[in-house]
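The excerpt is restricted to a subset of chains, each kept in its original location.
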Amino acid sequence: MGEIQLNDVTKRYGDVTAVDNMNLDLDDGEFICLVGPSGCGKSTTMEIIAGLTMPTDGSILISKQDVTNLPPKDRGIAMVFQNIALFPHMDVYDNISFGLRLRNYEKEEIDRRVERASDIVQLEGMLDRMPEEMSGGQRQRVAIARAIVRNPDVFLMDEPLANLDAKLRVHMRTELQRLHKELETTIVYVTHDQAEAMTMSDRIAVIDSGELQQIDPPLTCYNEPSNMFVAGFIGSPSMNFVEGTITEHGFEAENFDVEFEPSHLDVSLGDDITLGVRPEDVYPIDAVHSLARPTEEIAAVSDVLEPMGDEVFVYLKLEDDVQTQIEETVSNDQLLMSVEPDSLIQEDEPVTVVLDRSKVHLFDSVSGTAICHGLTPAISQR
Amino acid sequence: TGGAGESETTTGTTKSSTDASGKTVIKWAVYPWIADKMPELRQALWDAGLSEDIYLEHQDLPGTAPGDIRSQYQQWLSSGRTEPDILAADTAFTIPFVAQEQFLNLSENLPSEKLDVVTENYASQLFPTVRSSDGDFYGIPFSTDVPGLLYRKDLVTEAGYDPEGENWAQNSMTWKRFSEIVADTQQRTGTEHGFVFQAKAYEGLSACNFNEWLTSFGGAFFGGRENLFGPVGKRPITVDESPVLDSLRMIRTFIHGQDDEQSLDGYTGGISPRQVLQFTEPESRTVFANGNSVALRAWPQAWQTSGSEENYGTDLGVMPIPSGVSEAQAKNDGTGGIGRSFIGGYSNHINPHSKKIDAAVEVLTHMIGNVEFRYHLFNASVVPPNLSMLDTERFQNAPVLGRYTDVIKIHAQRGIPRPATIAWNPESAKIASQVNSTLARDATPAKAMGTLKSQLADIEERLSQ
Amino acid sequence: MFHRINTTLEQLSETALRSPADANRLVFTGGTIVFVLTTLFPFYWLFVLALTPNELISNMGLVPKGYNLAVFAQVFQELPLHRYIFNSVLISLMVTAVVISLGSVAGYAFGRYEFSGKRPLMLIILVISYFPPAAFLLPLFRLLTGSMTILGIQTPDFYNTPLGVAFPLSALTLPFAIFVLTTFYSQIPDGLEDAARIEGTTRLGALYRVIMPLSLPGLTTVGVLTFITVYNEFFFSFLMTDGSADHWSPLVWGISSIIFEQQFTTPYNLLAAASIIGVFPIAVLVLFAQEKIVSGLTAGALKE
Amino acid sequence: MSTKLDSVPWRRPLRAVTLRIEQLSDTQFVYVLLSPVFLLLAVVAFWPIVNTFELSLHADSIVSPDPIGEFAGFTNYVDLFTGGLDALMPRPFVSLSQPLKSALIVTVVFAGVSVSIETLLGFAQALILNEEFRGRRWVRLVLILPWAVPIVIFGTMFYLMFNSTVGFGSEILHGLGLISATPFTSTQDSLLLLIIADIWKTTPFMVLLILAGLQSINRDLYQVAEVAGASRWQRFRHVTLPLVAPILGVAILFRLIQALRVYGVIEVMVGCNTVPSLSCMVVSTFQSRYYGTSATIAFTTAALIGLVTLGYFAFTKSEVV
């Protein structure tokens, strides 16, 4: 019940390949988040699982049964659509109960379930509103209620919380998790909210341009991204990347070096390597004592400060004459650091920083594949 | 009008009656306006010996124009419908049906003595349309249709004329004199129009009005009378001859006056409104009925109405169609002189697919020679095919039509039928439009008739037998 | 009804005059009034004809020459107008039902699926409407009056039955319905059909529960147009019935028989009265149906 | 997923069928959907058409009881275009010397003029009915009602209106110098009146369809256009027009087809002799039992309409077909 398997699934629209030879293997009762940049094929994957889109190639199994040619209604799924798709001619009650009415449930049972679902999405007094008379977030909640009112084998949820405010989103997250535990349903979930992906899912599937990049538990993806794409995609703000080469002292970039013994890694001298480090693993020098194994000091100048409430992002220039490009992925001369809000760093002053060795990632610059996660004492040893 | 009370309520087109139960009902598709007379007609048949188990029921004709009825009959008969049992058909279109034996052969079914009655007494003009080439009857003439020239006796008298004294109903009247009288009366009495007739481009123009005009001038469509019914393709076409052209010029004069460059000398013009070019029977009758015209060319139905007590009564005069040239001057035999009216009529036929052929035959049998039956029909303005009946006092004293039996008789004797051959339909259409367009001054009569001649030649050739 | 329209016009002009600066409003109101008046005028004329005693119908002006209201009763004595209307309504309903259901199914197939042969098939259907109805008369009459045997089976005789008219008209009005419904159905966003199917409908279920309700303006329009077309059709009605009210002849037959009744005079007043009465059921239908032609049926459905 | 469907006995076979249908692939499914439609059309439309075509390959039957003459191949068609059949028709099929009296040209002129005007008026009225205002339902009723008048009636109505002995219409138009005093005797005048009558009668057809199209437009798009700065006209030009275009296309297409087949109103109002449309020719030859000729004209008319519609598709780059 509820296992989903995609075998070599490909979907092409003309010359656009929306899903590219995707293989997925989801266990029954798993909570999987699909993440990836806009247009990478998440929704298409969902639609293929649901049976709304026929794959160009490949087959789909649900509950160990080949459903590639089965209509959606026989696949035992419920879905929250990215575009919400309420039935505009039905009021909220009818929208939510649509699937139940189709299945000829008893009136009382329907009422009970609708009440419970509308309670969960906090739409109690609104059952007789028409979709047109509701706000964007309210509509989205109706869509969620419509899905959860049923007991399918699989839930597909495409950005179900995108239009909800932070508090409601936290609430909904909890409810969905509770539901997941209660019904032991397999859930495939698309979200752009990292927190959501991290907290809710058993595994995260990272997709880029229709190709599956990594499917692993959230912390594995965060801490051991299998390639630069995943590393850069997971975590917000994004990981810092600095390009350099392997010398016999370790890693050498334009503006700083990190020393280690290259022979302990699967690299050759002169290889183009990219070093990755997350903003929270960059420390001002006065915090060096809290680090077991810091790197060598790096001289920089603070450029822009972005206070976020609970933390402050500091954009560091490694060279003096560059303009900070806040959104660039790989930039050899700047670093983003996150510090506590009570930090004393001001804009435009020299700052010396260090990295946490155990949190430094190395990637092959050409293929992007991860070479190592954390310069363990063994590697660092020269 | 409404139902005449009693059991006979008018229910749409099929008039059914409660006392028909348990009897053999014979459905008879025929003129709608005799529906009211059905009880009397039925009784007349029974009185003549028809089994009382046979109940004749009226059914409206499926349309007004002969074309509608023809195509409907065509559908019914070629698909083998069993009803109606008896079909009344316009002589305009019976020929193909007879030729194709789509009706029951009555010579084989009717008692021969009755058929003799028909051959001996009925207007012979009607026979070509009900008999096949080998002489068998496929229908029995039912009515004679003749028009007349209606005029307001009161008005002409007021203008100083004496219709009774001059016996207009029987004595010779030329178009020339007619036009003078009409114009004079029109002027003296301040009547809007003088003479209205039907000149829309339709069957009634080609078969009737135009036919009457040209015949009164001694012209003919296809040479003489003998060619009226064929042979198609092997007869001369004479529509471009001068009598025909003259007749057209006369009518143009009536409409457009002497100023028309094609006007006919000696005729008084301006007596007919241009509107006649879009008139058929109802429009022209309305003008006359409203007192806006001195004279009208019309069918007995209209005489009956206009001559009734509540309308003009005896102020209605009817005279035969005037003459263009005298019979002696006429180019063709049987043309010229007065009373060269159109003569048509309806005949009764039996549906060969009917389930009650015997009863239907019985009905027809008892119609023949049945004076009582005829009399009732006459009162519904259906002129009998057996014209000798009109000589009886009974008919001549009939409420309205009786007054005009003279005219009917003249027309019945001197009238000309339409040249109803298999080619007539397309020919009629061409004739009507050419005549209408020359009357509308779109072309000279010579040019229009020239065109018509070649069109008719095409048709004759295409359909030559 | 006329009273209501008048008050509407008054209101329209009133609003226009209150803010004369608003040229748009004025043009709009003016246009509406002109359209309403030109449209109503022939009806008014029909009314004038009905009220004028027949013998007075000539050189008519703008007002009736008499107020012979009895004509509306008289026409019921002349012919069972109610029965004719009933026949027409019944046949129209039958055809409309068939056309809506078959047309919907076909419109759904054509409007929402791409498949090989789609365009040729649509063209073939369209071709039917190229032919003058007369082209069908001969074969259809034989087919539907039991005058043919196909594969040894005698075809049924529908002459003088509602089916006789309904059958050919269903087929001949179908192409139009299919094209219109195809257009409307193709415009319903895919997302809504997807949602319905996820919720557990079949494809046809989605058609019935989502696509058809959301195409209500189009559906209503097709329904109204089909209904009226059939209600007023004369070709096949004359072919397949004999004109008797008891034989399922439709209204147009009945009205025409007023003309046939008398060869040489036409009782225009009766004709006009019968027409006004005959148009009444349609007026009621249109009045109710137009409420279904509403905008914004898909509002609030999608975020896209 | 418990369902109570099975407990209703008669529903079980129905359910089995729907289940089967649901399992079909899209293409199979579509053909299953279309089969009843095509079945009906095959019997009631395609078969008669084929039959009529066969008829057109036979000569007219002039004297024999058999309504169908002998096989003649395509001679009827050849004759039609070379004028050989003109003899059997009230008016020629096509004649350059008398363009307005030939069936083809009259038909095309009628269709072209009336459909263009109906489209414009229909659009204007639909736009009015699309607005919200008090009494809209009544105005809608009024503007749609002409479509409800049977042809017999409305033909007679207009005939009487322009008949100089009854109505005053021709006097007015005559006074304006548009027509002669007896318009029904002239093809031109009759055509004009016919077009006026047809516009009155069939504009509602366009109105209804366009209105339905207008009402189906997503209102959000107007908001977007308004915010983007579109004037009333620009909203019409850039939002309304392209979005009703599909249904407008269908409406024009079918109006065009109907107009090219015009018959009833001509017969009732002005007579087929005065305004000889193609369908008039079909009917009149049919009624004269020239079945071969009639079928030939019918097929030629259909072919002509086909040609016009193909031109229309090309011109509008329509996606309809």
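Note that the chains are named A, B, C and D in the order they appear, and that numbering of residues resets to 1 at the start of each chain.
Just so we're on the same page, a residue touches a chain if its C-beta (ideal position, glycine included) is under 8 Å from a C-beta of that chain, and two chains touch if they have at least 3 such contacts.
Note that the coordinates shown come from a computational prediction; the quantities given were computed from them, not determined experimentally.
Counted over the whole structure file, the protein chains come in the copy numbers A x2, B x1, C x1, D x1.
Following the convention adopted for this analysis, only the chains that are shown with their structure count from here on.
The highest number of C-beta contact pairs joins the chains C-D. Compared with subunit D, the chain whose C-alpha mean position is the greatest distance off is A.
Between the Cα centres of subunit A and subunit D there is a gap of 58 Å. The centroid of the Cα atoms in subunit A and the matching centroid in subunit B are 96 Å apart. The mean-CA centres of subunit B and subunit D are about 39 angstrom from one another, to the nearest whole unit. Counting partner chains per residue, subunit B has residues 286-287 touching two or more of them.
Looking at subunit C, one finds that residues 57-58, 137, 200, 202-203, 259, 266, 296-299 touch two or more other chains.
By the touch criterion stated above, subunit D contacts subunit C in their complex at residues 1, 18, 21-22, 26-27, 29-31, 33-34, 36-38, 40-41, 43-49, 51-52, 55, 121, 124-125, 128, 130-131, 133-135, 137-154, 156-158, 160-161, 165-168, 200, 205, 208-209, 211-220, 232, 246-247, 249-250, 253-254, 257, 261, 263-264, 278-279, 282-283, 286, 291, 294-295, 298-299, 301-303, 305-306, 309, 320-321. Residues 54, 69-71, 73-74, 76, 103-105, 151 of subunit A are the ones touching subunit D in the complex.
Within the complex formed with subunit B, the subunit C residues making contact are 55-58, 74, 77-80, 83-84, 137, 141-142, 145, 147, 159, 238-239, 242-247, 249, 254, 257, 259-266.
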